[in-house]
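A short worksheet on the structure shown next.
With one protein chain withheld, the remaining protein chains of the complex are depicted in position.
Entry: subunit A
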Amino acid sequence: MDTSMIISSAIAVVGTLIIAFAVSVWLPGIERKFVQARIQQRVGPPISSPGLMAPIKFFFKEAVTPNSPMPRLYNAIPLISLIIVTAILLIIMPQMYFLGGLASIIAVVGLLKVEEITYMFMGSLSKSVLSVNMPFPDHAKGAKHVDATRSFIEELSTLRAFRLIAFGSFPLYIALFVPVAMSKSIYLSNIIAFQQLHGPVLFTVAGAIGAVVYFIGSMILLNEYPFAIMKTKADVIEGPMLEYMSKYRAYTYITKGLLIFVLASLFTTMFIGIPPNLFSPGILVTLATAIIFPILIASMSAFSPVFTFKQFYPVVAVTSILGAVAIAASFL
């Protein structure tokens, strides 16, 4: 590989990353302003507010120590999460396929799993001030069950995050293996080459079913309504993320927007055969998918109540079965 190629590859990677960050900060705004607010017949926030202006504002806020047994680790998790999501975007870029095994679907799945696990750490490291501090004692005369062991709602969020990882992410990962089964390779380069030769996976029966399953899986991974089991009213709305403040909160906002972009890019890579690449016109497909994704997500979210496990399990089970059907169909 000569020097000019290395430089152009580096420019492509950095440029794609810059575009990804620049676009992703607008995606939460598109989701909330253009779709949800219109469906809900309300004004909605400015389009720049949820993804761009809010993080900027939070960067200039004062940070106080959270009510956590390990506050520094708790605060570090959003940054770790952001790095993981960025790493996923990096390895799906064609310039990084020289990494071999790291540029494979296994690495993508592994990193997505790590991203999911961060919610468990957030929950277990958070001790909400909203649940415990009281202006008067609970154990007053006549109080029930005075000796019960106290638990924090965030600890329940940890359990819920665990279930989300254990069950909820099945559809996404099953759907990711539809193109793998069709191309008979776990390497992203081979999956893209297969689609360049045989056409996009999306336009096959197996691919179309897989795409639907992938979309539902993305909503679960993004904790979007109706799959927001970590954001129910029994939780403190944002569950394990409640106590993030200042720049740490900004990182969570940026990560949310970037994750939407990354999942859309992964979709175009796996189901259309177009990886995110600044020097290719295919980047327009990636950008269009990145805009369509939050629009579809917001449309579905706006017409559904939050699921409890009673609804969540059957939906995940049916979607996973659909994914398995798609994989079976991909062998035909």
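Odds and ends about this structure:
Just so it is clear, a contact is a pair of C-beta atoms (placed from the backbone, for glycine too) under 8 Å apart; a residue touches a chain by one contact, two chains touch by 3 or more; residues count from 1.
We take it that contacts and distances are computed from a predicted model.
Protein name for the hidden chain, per its UniProt entry and selected from "Multisubunit sodium/hydrogen antiporter, MnhD subunit", "NADH-quinone oxidoreductase subunit D domain-containing protein", "Aminotransferase" or "Acetyl-CoA decarbonylase/synthase complex subunit alpha": "NADH-quinone oxidoreductase subunit D domain-containing protein".
When you scan A:Y74, A:Y119, A:Y225 or A:F271 for touch with the missing chain, the hit is A:Y225. Checked against the full complex, the candidates A:I19, A:M53 or A:L156 give a single residue touching the omitted chain, namely A:L156.
By the touch rule set out above, subunit A reaches the unshown chain at residues 36, 39-42, 130-132, 134-136, 138, 143-153, 156, 159, 225-226, 228-229, 232-237, 242, 302-311.
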